[in-house]
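Only one protein chain is missing from this complex, and each of the others stays in its spot.
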Amino acid sequence: MPINKKKTVDSKANQISLPKKTMLGLFDNLLKTRLLDERFRKLYRQGRFAGTYFSAVGQEATTVGPTYGLRDEDIIAPSHREIGANVTKGVPLDKIIAQVYARESSPDKGKSHPCHYGWKAKGVITPSSTLAGQTVVGTGCAMGFKIMKKDNVVLAFFGEGSTSRGGWHEALNYAGIHNLPIVYICQNNLWAESVPSTLQAGIEDFSDRAKAYGFPGITIDGNNVFTVHKTASEAISKARKGEGPTLIECKTYRWYGHSEIDPADYRTQEELEEWKRKDPLQIAEKILMDLKILTTTKREALVEQINQEIDEAIESVEKDAYAAPEEAYIDVYSEQFPVKRVDW
Amino acid sequence: MPINKKKTVDSKANQISLPKKTMLGLFDNLLKTRLLDERFRKLYRQGRFAGTYFSAVGQEATTVGPTYGLRDEDIIAPSHREIGANVTKGVPLDKIIAQVYARESSPDKGKSHPCHYGWKAKGVITPSSTLAGQTVVGTGCAMGFKIMKKDNVVLAFFGEGSTSRGGWHEALNYAGIHNLPIVYICQNNLWAESVPSTLQAGIEDFSDRAKAYGFPGITIDGNNVFTVHKTASEAISKARKGEGPTLIECKTYRWYGHSEIDPADYRTQEELEEWKRKDPLQIAEKILMDLKILTTTKREALVEQINQEIDEAIESVEKDAYAAPEEAYIDVYSEQFPVKRVDW
Amino acid sequence: MKKTTYIEGITEALDEEMERDEKVFLIGEDIGIYGGVFKATKGLLDKYGAERVIDSPISEVYIAGGSVGAAMVGLKPVAEIQFADFITPSMDQIIQQMAKMRYRTGGQWTCPMTIRVCCGGDIGGGLYHSQINEQWFFSQPGLVVVMPATPYDAKGLLKSAIRGDDPVIYFEHKRLYRWIKENLPEEDFTVPIGKAALRKEGSDVTLVSYGLMYHRSMEAALALEKEGISAEVIDMRTILPWDREMIFESVKKTSKAVLVQESSKTGGVMAEISASITEEVFDFLDAPVARVCGLDVPAIPFAPPMEHLFLPNAEKISKAVKNIIEY
Partner (left out) sequence: MKKTTYIEGITEALDEEMERDEKVFLIGEDIGIYGGVFKATKGLLDKYGAERVIDSPISEVYIAGGSVGAAMVGLKPVAEIQFADFITPSMDQIIQQMAKMRYRTGGQWTCPMTIRVCCGGDIGGGLYHSQINEQWFFSQPGLVVVMPATPYDAKGLLKSAIRGDDPVIYFEHKRLYRWIKENLPEEDFTVPIGKAALRKEGSDVTLVSYGLMYHRSMEAALALEKEGISAEVIDMRTILPWDREMIFESVKKTSKAVLVQESSKTGGVMAEISASITEEVFDFLDAPVARVCGLDVPAIPFAPPMEHLFLPNAEKISKAVKNIIEY
């Protein structure tokens, strides 16, 4: 089995030139994602919602970076760790929170599962739990855009573990043949639940998978939101122009367990500490402060403002009820085929 | 869509040094495969057996070459065009013919489908029709050998079209992680039924697919049986020593339709003619004659002898009957669970 | 009116719907230049171009799942699975995406698409070219499942499937492709999904079936007629959601039912029809509901004598009818 030597991907972010507004916008979404995610973890521990919770803390730059600047009509094909894509795409906080709380006010009416966020108005597909499932469906959306000659794009997100799935292969292969307008973002956080990336593939860089499909694969530092944004934006405009797909592997790390019930004791404390030192939020903050775009005061104000938004949204969602049980019969089919109800 | 420029793979066979016995053995199997295959086509047109027939004429070197020299315990994981692997692995002619005729004397008792040859005594898996199905199962056989610490190997055969399947990806990915004792032979005959290889993948050389799995991929001239044998043998001994899998892409061509009912009018006459000039049998013959290993007389004698063997085998198989209808109830389960018979 | 085969009915439906609605497109293996392995899509590539008649790679996962995505952004995909035997790799996308899209998204996203599945035996296809597997989809709420038995229904049901807002698995029986011809109206028509067809009235027993088995049932009914047994023959056409009313009404009248199914007996569609008849019209039954089905073996074996033993036919159906008539 080949050893996955942790190749350090140099962050050249200081050289990355992005408009000030973009940099602040990215930071804002990064911060919002972090604060909301940590809040969810706390709420879960307090037993305020049922089920489970998948934190993305530590790897937010991989979802915030590519999503920032997309159009409403562009599609996000997510998996289970894409809270950052939802925040950045502009899904309202109360929709995101209602989803986790499975309330009637959730876009899915409480039918799915926490962290399976989605909102059609902003082009985010409510995912299934089947890994890489939305990679296949998202590729189909891109095929649709191509057939309709629309210049929308699709961003498909997945972990490195999900690239072992057959459907993933079929989707990327198809996109390669037809030069579809899609960008594939692999969040390589080194682990798939308890399974290390060395047991997912005999390669070190998952971007090498693209070589099988005839389109570019790039490996980047996934913890620098500016690098991620820049790389993804270039791929997105290529895709929008009909020049085909790109696979971008973002090297990153999740700080907490796979879900909140996972103590994550399959990995070492050193590994965790090493990655915590590469906190995407702090990296972004430092760059902005160095560039004098951000000050501590401004940051504090931002934190306060976001927390207040979160407080208000939670308060409102917690007042919402679960859907009535009979909601179970709704949306099975179109109105043409109502479901027979059981009398019990 | 990338154009599949037909890269000519130079045949360096004249420089290939192989023992004389090996060269003659390869030629013998190549010839036998060709004669049997052309005979089957004729028998099919005469309506002597039911169903259909998949000819491999034109691409026999891709199956004869790798199989020659294997042990009985080594496994062949075939698809539908591997008559050459069966002949070369030593499956008796009457077993092969009985399979096509679906007689009771067929190893599968007439249950499967013509060209789904297999015989356990020689390690050939009777295939399903689901493309790349045996690639997955064959990889599992290799996993089994590794677990049992046996130094047997597996040869998995498939067309370029079959590499688009998800299961194919999962199998090769697994083999790459665990360095399994398996060699994957891709018979790239440019077409999958009517679909050109340019619509199967955005790459020209299907051996590039191996880059996604971390083991070597090689593209060779699939019409020179000596090149194929040499390349495959090296990969096989590597695999046997526990040094992991190889993907070998053999560029080749099928002369006739996908099956006997296909007029193959989706391709040009020129393309066909070009490839007929690269007839694997003639290439081998010329090399052997140049090397003075073969003479026309010897060849004639060989043809006669093989034809006689074929005649005898056909005569004997044609006397065999179909299995009784009640054979349908057999081999559903082990004896523990007999199938309830219907009274009709 | 013109004489049309079942497969021509399919081709015409595809052609007319593609003409009518530019959102309709086709994807599948060998459907383009080859026109489909059975020629169901013949001529459509020339007429509509490669963007709307897509020769897919050998990727049944993508054919199903990619179509789901295209449907979500506003197209009307008609995907083809070349043989029902090869739908197993699509199960993930059909069950977890296609059938559940509307439900799991709270009705935000829908999945108006059709998968044409070429299926069935009695053509010497052997283990891997004779399967149907309709029972898997029948047990998945969210899917619509149809199987026409006639050219008229082949055309009309396919049109309804394409025009509808729900995901449809459309089984087409390859034994029927060129077997029967029927006069079809020149003008546009559809066949409603969810409605069975009462093909023959009768008073002694109700025969329920679909696809090829409808024809075997009708053959049996005609033979029984000569022996003085009057069989009512229902062709279900839609398998899910099925026409409960027509079947129950018929059984109320005849008090006896024989259900005929090509696939293996255990766990098949007719188990549900039988169980439901028992549940709903038990008091009307004069004899146990009988089933005539394919054998409980892994699939249809290739060699002709075994295939013959596997498949229900008129004779076996008649025998079952007489058994319960004499009950």
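In this document, chain identifiers A, B and C correspond to the written order of the chains, with residue numbering beginning at 1 in each.
The rule is short, and it goes like this: contacts are C-beta pairs under 8 Å (C-beta built on N, C-alpha and C of every residue); 3 or more make two chains touch, one makes a residue touch a chain.
Note that the structure is a prediction, hence the values are computed from the model and not measured.
Checked against the full complex, the one of A:G25, A:G51, A:P92 or A:P216 touching the unshown chain is A:G51. Listed residues B:G25, B:G144 or B:P216: the one in touch with the omitted chain is B:G144. If you put the hidden chain back, the residue from B:N29, B:Q59, B:T88 or B:T126 that touches it is B:T126. Within the full complex, the residue among B:D37, B:D94, B:D108 or B:D221 touching the omitted chain is B:D108. Take chain C: the residues that touch the chain left off the picture are 61, 85, 88-89, 91-92, 95-96, 99-100, 103-104, 127-128, 133, 135-136, 138-142, 240, 263-264, 266-272, 274-276, 278-280, 282, 285, 287-291, 296-299, 301. Where chain B meets the chain that is not shown, the touching residues are 75, 77, 106-109, 111-112, 116, 118-120, 125-126, 128, 130, 133, 136-148, 152, 166-167, 170-171, 173-174, 177, 330-334, 336-337, 339. In the full complex, chain A touches the hidden chain at residues 50-51, 102-103, 109-114, 116, 128-132, 161-162, 164-167, 192-195, 199-201, 266, 322-329, 332, 339-340, 342, 344.
Here is the rule we go by: only the chains that are shown with their structure count from here on.
The chain with its C-alpha centre at the largest distance from the centre of chain C is A. Remark: chain A and chain B have CA centroids separated by 44 Å (rounded to whole angstrom). Once the centre of each chain is set as its mean CA position, chain B and chain C turn out to be 36 Å apart.
Along chain B, residues 164-167, 199-201 each make contact with two or more other chains. Listed for chain C are residues 56-57, 59, 61, 89, each touching two or more other chains.
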